[in-house]
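A single protein chain has been omitted; all remaining protein chains appear in their positions.
Showing chain A:
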Amino acid sequence: IHHIVQNGGLYKKPFNEAFEETPMLVAVLTYVGYGVLTLFGYLRDFLRQWKIEKCQNATEREEQKDFVPLYQDFENFYNRNLYMRIRDSWNRPICSVPGAKVDMMERVSHDYNWTFTYTGRVIKDVINMGSYNYLGFAQNSGACQEAAAEVLSRYGAGVCSTRQEMGNLDKHEELEKLVARFLGVESAMAYGMGFATNSMNIPALVNKGCLILSDELNHASLVLGARLSGATIRVFKHNNMQSLEKLLRDAIVHGQPRTRRPWKKILILVEGIYSMEGSIVRLPEVIALKKKYKSYLYLDEAHSIGALGPSGRGVVEYFGLNPEDVDVMMGTFTKSFGAAGGYIGGKKELIDYLRIHSHSAVYATSLSPPVVQQIITSMKCIMGEDGSSIGKTCVQQLAENTRYFRRRLKEMGFIIYGNEDSPVVPLMLYMPAKIGAFGREMLKRNIGVVVVGFPATPIIESRARFCLSAAHTKEILDTALKEISEVGDLLQVKYSRHRLVPLLDRPFDETTYEETED
């Protein structure tokens, strides 16, 4: 059953998000598959304990044998028996720039993935559908790289000091002004690592006596930041505005759990694009709720900055809303800008407060100079300030690629989750054996994909995730689609029961953001 939600009065264009339900037969078979694997796991553990089978884990030192064991045996059960079988789909080493095509180092395993050896050969020109290279800025030549090289020779590679001491270079000031202008907020502040931005700034904003309402599927960095802050955390169902409203009303009416005192403040944590589902947050409704109940909104745009919106300014521009409505806009530079680090943007009082009280500013080193230069150059390019229109073409190319790719995959009959406009495309596989098989078959055909299973996703909903990029041309996408269709037939993953009628007249949708879809 498709759950397609059309607009309420707040949406300016249709919001098409679909999460097709798991077919019953497939769900049953998946559970059976996991059951069989668990039984085999117990059998092999038994054999290993009785030394019939060789144990290939590293073991404890002789002198420390009578210490309390470092790991519980059961913690590693999943690791030893299920993860080890398909371990070669992850941590694949590459040896070139992570653009649209990449060179991968070949590795083989002679003992069923316990150890790997590198043959020394390199697989050239593997189509890369796994890196977060949304706007194609992962390049090793061109304006960005030259500017970064020049800064590297002038400033050196690192900054051996924290931000509040000698670590604040003039480059950092320039970057922050640029980020504030890009987002349309009053001021911004940049940090060294995206993950750490969340985990170190949420504790500075909220503490005990405050309430945090976070989405079910929030990223580990948001969850860690919320835990470290000491505030009470309540979870609402993914993208479900009724659940959020109910929680808000209950919180204000009943107050804190035991003392019944009113909450000091309420903070809502949401993400722009959720990386495992490919869904986009319902921002107009969240902002309406936030205004009605006087709470604060923290928006994590790690995947959506640069990737959504007619000029790449993220999910706020995609919905046509005012960036001043969002209290804290956070994002990372790793994905669309091809660099590293994170930022927070908002009102001047907020940023001033964070400059003094954020853990990262006081104790952690600041961004490295060539990285800062890469962000500055790529951001100027996206905004069009360097005089060319490369930025605009990249953003449009990404939007076209997204629509084309998603439509073709749905026509072929795969189950695809998520919003029509998100460049993160999860393709459902469900069964544990197909996870490993899909990854390996695609690599044989020279395409690198990312497969994810438990614990990143619910146990029966394992998937393959494609990250589209503006660097992918139509030929690359066509090749990839052909191979995906072949592998899909081979593995029988075309589960969808609702086929879209293929468009016969145009090869792909040429709609831009100004027109509406038919």
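Here, a residue touches a chain if its C-beta (ideal position, glycine included) is under 8 Å from a C-beta of that chain, and two chains touch if they have at least 3 such contacts; residues count from 1.
Please note the rule applied: contacts and distances are computed from a predicted model.
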Exercise. The complex has one chain missing from view, so what does its UniProt entry call it, picking from "Elongator complex protein 4", "Serine palmitoyltransferase 1", "NADH-ubiquinone oxidoreductase chain 2" or "Centromere protein N"?
Worked result: "Serine palmitoyltransferase 1"
Exercise. For the full complex, which residue in A:His359, A:Arg445 or A:Lys494 touches the chain that was left out?
Worked result: A:His359
Exercise. Out of A:Gly35, A:Gly156 or A:Pro458, which is the one that touches the chain we can't see?
Worked result: A:Gly156
Exercise. Among A:Asn16, A:Asn113 or A:Asn168, which one is in touch with the chain left out?
Worked result: A:Asn168
Exercise. From the list A:Lys208, A:Lys264 or A:Arg497, which touches the chain that is not on show?
Worked result: A:Lys264
Exercise. Among the options A:Lys177, A:Lys208, A:Lys294 or A:Arg497, which residue touches the chain absent from this view?
Worked result: A:Lys294
For this session: Since one chain isn't shown, list which residues of chain A touch it in the complete complex.
Result: 57-61, 63-64, 66-72, 90-99, 102, 105, 128, 130-133, 137-141, 144-145, 148-149, 152-161, 163-170, 173, 192-193, 195-196, 199-200, 205, 224, 227-228, 249, 252-253, 262-266, 293-296, 327-328, 333-335, 337-340, 349-350, 352-356, 359-360, 362-365, 368, 370-371, 374, 448, 450
